[in-house]
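A single protein chain has been omitted; all remaining protein chains appear in their positions.
And then chain A:
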Amino acid sequence: MAVNRLRSALGSARKGETYELRAGLVSQYAWERKESIQKTIMSMTLGKDVSALFPDVLKNIATPDLDQKKLVYLYLMNYAKSHPDLCILAVNTFVQDSEDPNPLVRALAIRTMGCIRVEKMVDYMEEPLRKTLKDESPYVRKTAALCVAKLFDLNPSLCIENGFLETLQEMIADSNPMVVANSVTALAEITETAPETRALKVTSQTLKKMLLALNECTEWGRITILTTLADYKATDVKESEHICERVSPQFQHVNPAVVLAAVKAVFLHLQHIDNPQLHATYLKKMSPPLVTLVSSQPEVQYVALRNIDLLLQKQPGILDKEMRVFFCKYNDPPYLKLQKLEIMVRIANAQNVDQLLAELKEYALEVDMDFVRKSIRAIGQVAIKIEDCAEKAVNVLLELINSKVGYVVQEVIVVIKDIFRKYPGYEGIIPTLCQCIDDLDEPNARGSLIWIVGEYAEKISNAGDILAGFVDGFNEEFIQTQLQILTAVIKLFLKKPDQSQGLVQKVLQAATAENDNPDVRDRAYVYWRLLSADPNAAKNIVLARRPQINSTIPVLPGPLLDKLIPNLSTLSSVYHKPPSAFLGQGRSSALQEEAIEEAKQNARENPIAAAAVSAAVAGTSAPQVQNNAENLLDIDFDGAAPASLSKAPTMGSSGLEGLAGTPQRVESPALTSPTQPPTSGGFEDLMGLGDAGPAPSNGGSQDLMNGFAGMTMDDQPPAPQTQMNGGGGKKTNEDLLGLF
């Protein structure tokens, strides 16, 4: 509050400044007036309210000095809302300017008029706009074309009544490429906000015009046209072929955004073409430019990499020979490194895998913890993907265990568990793993090691001792680890009934009588009854052979992927989510309002602290804003933060998306990345059980067994606080997205 008082004190001191500015604005000397306008704009930028000067600034609007005019217009655009009545005074100048012999002035006038969002101004816009749309200068026409979109935003009915949309449609046939591009832009924008107007109709005639303009207009214009072409549904195969042919030269453009737009257009139109040879030719043409994108600026590169990731999932093999360009550089920003890892794993094949493993091992010795973990995970993914390299990969992992760095060892254990699920034959390394039992403190790593012990109990001579150690501290363990201990002890008992009778009783006792988690208790009871009812049945169920896993590389479900491909190079492709999943409905969602309100309040209460303290600790409801931010950033960094903790912005159709995709996961029961937040467990359970259905079964018990198989691996019951927070269904969807 002291700060506020200080501010107001300063404010009154500055009153002199406002006076000074006002005096300058009405000065008799032109230079002084101009200087004052500049100062006014400066104060405006700094966030000071200079709207009181409105009438005085307005007096300077009629000037032959173009610079000064621009500044006055800038001021007008900012403060028109606060003085709607006074704006009328400016109208005359605008109308006059729109007939000025100088095209720059005409364009400036029409451009600015569109930005002054005052009802009264709209009434006067009609005539100048009509004139400028037919202006002889293309510069004015292209500006006027965009102005139609501005007018539509303000007053759609006026726009339609005056036939501006038709005029725009005619302008697609303009002789000037930039006018064409801007007309298309304006029409596309109008169609997006009001689809019922059907403003942008691409016909074979307009298509021809657009293809013609494509080669001549500015880079930005090309992007607009290419995007429109991509969205266009070709009438027949011939047309699609024609579009691909005309668009593909744009692959050579310098601007990465143009290249991506061209790739998108060709990729989408290829789907209508059946000719496999043509497919091969275009895909081949596409790959060098895609690789070139990897040497652009880091942020652009990031967008490109996310898109390449999508393309690779849709069309594996297009970059098979290009492994090396994706190698991480030492100073790449972390977001690039993580993304590059994902891509390298995707393009790994028998030829380049040796190189890749050597490289991944190198990464695993770096210092950035996230990156190291992900590299180790990548080693596992590669080993499971390519059978030939499994042995090499396991050797690399063993070397890494010897590094004795805590998080490296833990991650390696988790990865090795997955390798056992694909190649059960590597039991020789188990002693090495058991040596680091004391270093493990993460639930996931502990759980993985216990699972391994349980799985190979008959081959580990001291399995009983190891597990006994865990059983002793049973109730201090994480819930996830408890479940693993429980299952492992049961496995041990079924394999070596004579040695572990006491242990089983102890663990069942601990899990049922002393534990307060319902999941643990339930599972313990299930085992207990099974054992007491029929030990043989128990053996069949618990020790059944599980279907092998095929891949641990995360894949997007087909329907989601199909939805993302048309969104290439947009935000949606960066987040790998359909637009409805991360954007509010309409132009400004309630959530965003909330976020803004938050920030504003923070700033009001304590302007300095608000800037310094991150929203996470700022106030009562601030965490929600923060969570939301994390929530979306999350996706890129594979769930470092619990995505499900916060409410999903608006879940739209995305939930269904994911559910529709579930059958895809049948082949890989445990896709979960090891660092997945425990909260996502709820859904994992569902997955595990769901997988049981389609899996090959012999008899009813097998089904149940598969269900357990899923559970033993991934069971991570939802933490209580998340269950309370937000509706169950909604949350599950969110989890699902987090998983992918």
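Quick notes on this one:
By definition in this document, a residue touches a chain if its C-beta (ideal position, glycine included) is under 8 Å from a C-beta of that chain, and two chains touch if they have at least 3 such contacts; residues count from 1.
The working rule: contacts and distances are computed from a predicted model.
The chain absent from the displayed complex carries the UniProt protein name "MHD domain-containing protein", chosen from "MHD domain-containing protein", "Eukaryotic translation initiation factor 3 subunit I", "Large ribosomal subunit protein bL9m" or "Vacuolar fusion protein CCZ1 homolog". Shown as candidates are A:76, A:149, A:207 or A:376; the residue that touches the absent chain is A:149. Interface note: of A:250, A:410 or A:552, the residue touching the hidden chain in the full complex is A:250.
Only one residue in the set A:335, A:407, A:456 or A:478 touches the chain that does not appear here, and it is A:335. Here the missing chain is touched by one residue of A:82, A:102, A:351 or A:435, and it is A:102. When you scan A:47, A:276, A:428 or A:518 for touch with the missing chain, the hit is A:47.
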